[in-house]
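What follows is part of the complex, with its chains left where they were.
Going in written order, the chains are labelled A, B, C and D, and every chain counts its residues from 1.
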């Protein structure tokens, strides 16, 4: 049998056992818990990489189809300045700005819809409609409207993130219990008071759901939008260009950066969620 | 002290009825209820579980719409009364917001009604003291025992000064000692502030001890079967509960209740 | 019959008329071949299809084929039906551009996927940096349409004589509004639509024989298409599953394609050398770093013709 | 019985009935959007039109401009009636089996959307079950599930297609798998939240019965998670459609709405792009609507307070 392949799967088996054992530990200190929370997924991730390397070497897969992680790493280390420039263009501008505006707009629209039964009946069905505009069709149009630079990518991100936010917020706003709403009624609380003091806190778990889903959608949206016209910098630009040049290792280096940035972004949102919705059973129960 | 006065009735119900439509037919929760509560009265509602006590309170509070008859609160419709913040309501279930600490839960109505920071703090402090929850200000509801949660919700309703208090079994989850203590406090508050109180309870001694009038209800459809005036003086030490007058009223209430039950 | 899967470089259009004609007119059948034509697209890298075993033979441009070769996928050109390049740079006249030197300070839109190298080569000949400074040019990656020129988002864009150029005209601009530079005239042309297979497969005589028959039938198809231009366009139209092509455009495209076809499928070594030279001088990071060896063979065409 | 009890109120005016339902609000909002759209059409197409007038040296009035901006052959933004006409032509005006029929393309996309969505939802739920029940999975898998979603799908779609092709999978499944890749994620996130949403005392109750894992799951976690499931599915089906369209591109974009979009874009046929876009959006709205109806039916059966 093939050495690379066998080695990889042996490694997998050991790592799996180790993880099973680790995650059964119940460390007393919070530092210990935090360390465990990093070590376990890290082991899992390293396992994935080892298996990947083993499979590529073991089956002698052509480098234009799949590059081994080692090659990707070499490439990544040697291309830091390019990757950094791409990251700034795509993440710092298109993703963050588009995410903020898209989530904000979805949220405000949900409030407007909630406020006005008229809009609720008129806008929600149409909102579903707009939401589903496929990115592939929208991206070229946005390039046409907003030019080559990041604003057109941000526009795509806005469109993509709008709907999950809208749906979740609308759902969340109806999540408060009847008795709690009655309580606010007995105080003759105004719409806004009931909103801020009861319904938004109760909706927070749903809203964070959308924020989390959107954090990854935004990144995909911005990158894919760059396939349809861009200045010669950006993660999407690099990916599509380097595919054409058969530099698959560079493509994966860029993907690795995207995955890292996206995971950190998601993690940040998740941390915020823990802080804000500490009272929700899903977080209270661990 | 103000004696009940027909021109200043706080609650006036005439031929009140309410039918719930449910998936398997309709439930008649209230039927032909006539009742007047004068200003400054302390009226207790007692009756078997499911007889419509909560429903009646909810109609007063404009949380439910009657399907028949008419009701006025302070001479207004319940909706108008609610909008003028005429009453405080203690629900049967505590209903504290899990994302607020106990003190913030009690401050909730004060925030909504626009009290100043300082006054909020002062009132929260005072009412939490009143219900014996000092020291638990910073805890979250799920960290409190059931009875403590119920006390926090009483504090929340007492924190602001509504002239009408609607209380739905506020002391159900409390032990006798605390209950006695709160009963005394409530009577004291009532005497001092001339509030009008509508009070649902299952305890006959409690009803007799607290009320100027006891409304006995019977179930399905909820009707008022008896209204018992209490001749006890307004000043009521705890040991009034051993006097013959007291026991006599308690007996009448028990008889009324039993009659309602045998209807079933 | 022997199965052959042909991977195109682009969507179904008259650019590939010869293959569709050969299929439609039964030329492949006559050679005892059962051919399946798989259209490509912007994201389908034909080389990957070939390397992954999804296709036997592909239509590709020489630059990207050479790049793949250097990256370890030994593809070999077995035939080169297109003798001339159809790649142009089209500018609006109102921008004041009359000659390539006038690119200074302008925005040029180009396709990537290897198409940028001839342009880079051209620009370095012109001594224009690509840094977006007033002394140089700004490069933008454009999608595969002509909107950037129409919307004035770019001063010049790459365009094929047979397709994008006519789209500009259809949009309402007249030839008088435009200045067109041909890559061929500027000496930076590269060889376009050739047929490529994997080197190791070619070592198998049975496969080589299959390819001989395939190239022979395909060239018969191209010959037919050249002679019956309009019918060929209609055959293409029939094979377009998107239902998006128009008759007018495809007929015109077929006419232009005919002008690019060579008399034989045999690769012209001079043109090959020019492509290689152009790519080697690409600038800072060239597509290929050294002259390739054995990137083409005449063995198939010699037998086929 | 309830029919006999409730006397019908005086027949309300037609207007009243419309206003109470969805029709009138939707119509009004729609009209507002249309007006806005027309305004945009004129605004966005005007520069080109003015240019055209100047090149041709014709004199023009505002009325000319407005009329001509709405009748361009390749507008920056097509007018609503142009899109409507195109949609009509390619749906009602074409045999459904024809390659030019938009319905035909919609069906191609829909089939891979549905297959992908189905696999994605099942996969998402299964993963969520694993994550909620197995600590090792919770700790190790979730971060990588998240990371997987940050991989730009369009970049690896060609590789997926090629790899699947190499192992003999082609046709519907590769496209559907791209939908799956995108759609399982909202389901995982939503369901993990949903499965963890039962209150402490509800879980305690199950503990006192010494309920097995599957019992606690089916009798408590699953019903509690249903509201989350439906919300997630609404998002997932919309994303699944996007995935199906993306999946069409590297498979040669031969048929389907994605192919229409792309072909429209290559040949500068803006009107065709917009009609494909609308078809896609209509499809998504339909799918989301169907899930919404399912949600209402299930929630009603579960005794949700109306």
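Please note the rule applied: a residue touches a chain if its C-beta (ideal position, glycine included) is under 8 Å from a C-beta of that chain, and two chains touch if they have at least 3 such contacts.
Keep in mind that this is a model prediction, so the values were computed, not measured.
Stoichiometry of the complete assembly recorded in this file, written with the chain labels shown: A x1, B x2, C x1, D x1.
Heads up, the rule we're going with is that only the chains that are shown with their structure count from here on.
Ranked by separation of Cα centres from subunit A, the top chain is B.
Interface comparison, A-B versus A-D: the pair with the greater number of contacting C-beta pairs is A-D. The distance from the centre of subunit A to the centre of subunit D, each centre being the mean of the chain's C-alpha atoms, comes to 19 Å. Once the centre of each chain is set as its mean CA position, subunit B and subunit D turn out to be 51 Å apart. A separation of 36 Å divides the Cα centre of subunit C from that of subunit D. Listed for subunit D are residues 76, 154, 158-159, 162-163, 200, 249, 262, 265, each touching two or more other chains. In subunit A, 65, 140, 144, 227, 240, 243, 280, 284 are the positions where the chain touches two or more neighbouring chains simultaneously.
Every residue of subunit A that touches subunit B in the complex is listed here, in rising order: 177, 179-180, 182-190, 193, 197-198, 201, 204, 277-280, 284.
For subunit A in complex with subunit C, the touching residues are 62-65, 140, 143-144, 147-148, 227-232, 237, 240-241, 243-248.
Residues of subunit D touching subunit A in their complex: 21-22, 25-26, 28-30, 33, 44, 76, 135-136, 138-144, 146-156, 158-159, 162-163, 185-186, 189-190, 192-193, 196-200, 203, 227-228, 231, 234-235, 238-239, 241-242, 245-246, 249, 257-258, 261-262, 265, 273, 276-277, 280-285, 288-289, 305.
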